[in-house]
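The structure that follows is given in the form of C-alpha cells.
The other protein chains are all here in position, but one chain of the complex has been omitted.
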Amino acid sequence: MTSLDLTDAARRPFTGRRVRFGDVSLQVVAGTAAAAATVLVGLIVWKVVDGARPAISHEGVQFVWRIAWNPVLGREVFGAASFLFGTALTSLFALALAAPLAMGIALFLSELAPRGVRAPVTALVETLAAVPSVVIGLWGIFVLGPALQRYVEPALHSVLGFIPLFGPPGSAGPSIFTAIIVLTMMILPIVSSISRELFLGVPHELKEGALALGSTRWEMVRGVVFPYARGGIAAALILGLGRAVGEAIAVTQVIGGGVFIHWNLFDTGDTLASKIAESFQGAASDLEVSALFYLAVILLVFSLLANLTAQWIVWRVARAHGISRGGHA
Amino acid sequence: MSTTIEPTVRVETTRRQPMPPRERLEAIFQVDGLDAIYSGKTAVKGVSMEIYKNLVTAIIGPSGCGKSTYIRCFNRMNDLIPGFTQTGTIHYHGQDICGSNIDPVAVRRNIGMVFQRPNPFPKSIQDNVAWGLKVLGMKDNLDERVERALTRAALWDEVKDRLKASALSLSGGQQQRLCIARAIAVEPDVVLMDEPASALDPIATQAIEQLMHDLKSEYTFVIVTHNMQQAARVADMTAFFSISQGEEGSRWGELIEYDATEKIFTAPSDKKTEDYVTGRFG
Partner (left out) sequence: MEGLAWLAAAIAIAFLVLIVWSVARKGASELNLDLLTKGPAVTFLSTAKVGLANAFAGTIVIVGLAIAMALPVGILVAVYLNEFAPASIRNGVSLALDVLNGVPAIVIGIFVYGLFVLGHGQSGLAGSFALACLMLPLVARSTMEVLALVPNSLREAGLGLGIPQWRTTLSIVLPQTIGGIVTGTVLAVARVAGETAPLLFTSSIVGTQTSWNPRHALQSIPVAIFELSESPDPADHARAWAAALVLILFILFASLGGRWLATRSRTRMLSR
C-alpha cells in the first residue's frame, strides 16, 4: 500500500462563511418554482377578472341577477341569473343525491364489507372518478338521457306531477334531470373516498367502547363515527359541491341549453360552466367573450369559496385531532 | 468525601494504554460557557471543558441530560433543527466553530460523526465509502483509500469479496462499522460518536470499542454513551453530565465532573457523580 499523504485536517480553512453556490442555486431555483406556483393562482384570478372587464363595465353588477343572453350586435345584453339558477339547481340536487349514496358506500367500505371485498370495490369506486367527463357526457347523451326520457321522466311526472319540479318532459332529449344524474355520478367518488378515509380514521377505542356498551353496529356508527367525522364530512360535501359547480363538459353535453329560469327538471337548462363551454366557440363578439369571462369570474368566486371553506374545515378538524400539514419526518 | 468507593463498574486498566501525563496533553477543543437552547428551552447550560487530542473522551449521564445535544454542537449538526440557538464558544484549533462566520460544512469535514442507528447510503458497500471521497475531491487512489478505511474499521476482511453488494445487506454491526469507515475515509481530525453501539449486540459493540482503541493514535474520539461499563472500558477521559432543575419545573443538563476515567469511577469528587457510578440513581 502506498503511503498516502495525510492532509493536516487542521489546516483546512473553515472561516469566512462561504456561501455555497450549489446551496444558493438549489434554493433559488426551487424557491422560484414554489413562488411561481403561488403566483399562478393570483395570475388566474387576475387574468379572468381582466378578461371580464369590458363586460363588467357594459353590464355592471346587474349582470348577476339579469336573465338574458343576447349577443346580437348593437343590442347586446347579457346576464348570469339563469345560469346561476341552473348551477344551483343541478349542483344542490346532485349533492343531495350523492351525499347519502357516498355515505353508504363509505360506511360499506370502512365498516361493513367483508375483508376480501373492500379493496376491489374501493378500486372500482375510484375508477369511476377516473372516467373522463367527456365520456360520461357521451354516455349521457346516447344512453342515459334517452333512457331517462323514455321511462323515468314520464313515470315521475305522472306520479309527482303536481310538484313543479316534475313538470312535463321536454320534447328533445336533453334535460336538467339528466345533468343532475350525471353530476351525481361524478361527485360520488370524491365524496365517498374522503368519507371512507374519515371513517377509517376514527380511533378504534371509541368504536369498541360503544360496541362494548351493547350498541348495535348502526348505533355505533350514528353515535361515534358520524360525530367524530362530522367536520371532515362537511368538507367532503363542500368539495363535492365545488366539483359539481365546476363541471362544464359533461353537463353541457346533456343539459340542452336555454336562457330562462324554471323549475321543471325535465326541461332543458344551463349552468355557468356549461354556458361557458357551449358558447365559447360560437361567440359572436369580443363583448360576448368578455361576458363569458364574467361568468367565469362568478364561477371562480364560488369554487374558491368552496375550496377555501373546505380547507378551513379540514384545518380546524386536523388541529382538533392533532395532525399537521406536510413537512418531512 | 470518601477516598475510594465501590463503583458498580470495574475500571478495566489492563486493556487500556496509560494516559500521558496531563502536561503533555494537547487540547483540541476548548469549550467555554456553552449553552444549547431549543426554541427558548435550555437543554444544556454552562459547559466548560477541554477535550484532548488523540484520546477517547466519553460523555456519560442519565437520559435527558443533553449528551446528544452537546456532542452535536461540535459539528454544528444542531443547526438542522429549527429554533436551535447556542451561546458560548467552542474553540477548535484556535477558532470558535460556533461563530456565525464559520462554514458548518467545512467544520463537518474536519469533525466527523457516527450516529446511533447505522445509516449507510442505499448504495453498494464500496460506494458508501467512495462516494464521500469523490464528492469531497479526494479522488486519487480511490480504491486504496476505500480499502484502508474499511481495514481500519475492521470490516475489510468481511466485505472484500462483495464490495459491490448493497450496504443494506450487511448486519447491523457491519453497517455501523461501514459508517465508521465512511467517516474516517474522508480524513477527519475528530470522530464524534453518538451512542454508536446502542443498537448493536455485545460482539458488534466490542468490535467498535476495539476500533476506537486501535485508532485513537490517529483520530480523537468523543463518544456519548449511556452505558457506564462501556465508558470505563474505552475512555481515557470521562465527562459526567446530570440534570439540574430550576424554578417552575425547568430542567437542563449540566457538566458535573470531568476527569480521567479511573478517577471518575473510583474516586469521584462530586456526590452526584458518585451516586451515578455506584448505581444509586440514573
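Just so it is clear, A and B label the chains in written order, and each chain counts residues from 1 on its own.
As a convention for this text, a residue touches a chain if its C-beta (ideal position, glycine included) is under 8 Å from a C-beta of that chain, and two chains touch if they have at least 3 such contacts.
In this text the structure is predicted, and so the values were computed from the model without any measurement.
S.K.: One chain isn't shown here. Among A:A55, A:I276 or A:V317, which residue touches it?
M.R.: The one listed residue touching the chain not shown is A:I276.
S.K.: Check the options A:G31, A:G60, A:P203 or A:P227 and report the residue that touches the missing chain.
M.R.: The one listed residue touching the chain not shown is A:G31.
S.K.: On subunit A, what residues meet the omitted chain?
M.R.: Interface with the chain not displayed, on the subunit A side: 20, 22-23, 25-27, 29-34, 36-38, 40-41, 43-44, 47-48, 50-51, 100-105, 107-109, 112-113, 121, 123-128, 130-139, 141-143, 185, 188-189, 192, 217-218, 221, 239, 242, 245-249, 253, 273, 276-277, 280-281, 292-293, 296, 299-300, 303-304, 306-308, 310-311, 325-329.
S.K.: Please output the residues of subunit B touching the missing chain, sorted low to high.
M.R.: 75, 77, 80, 82, 105-110, 112-113, 115, 117, 119-122, 131-132, 135-136, 168, 179, 182-183, 186
Just so it is clear, only the chains that are shown with their structure count from here on.
S.K.: Could you put a whole-Å number on the gap between the CA centroids of subunit A and subunit B?
M.R.: 55
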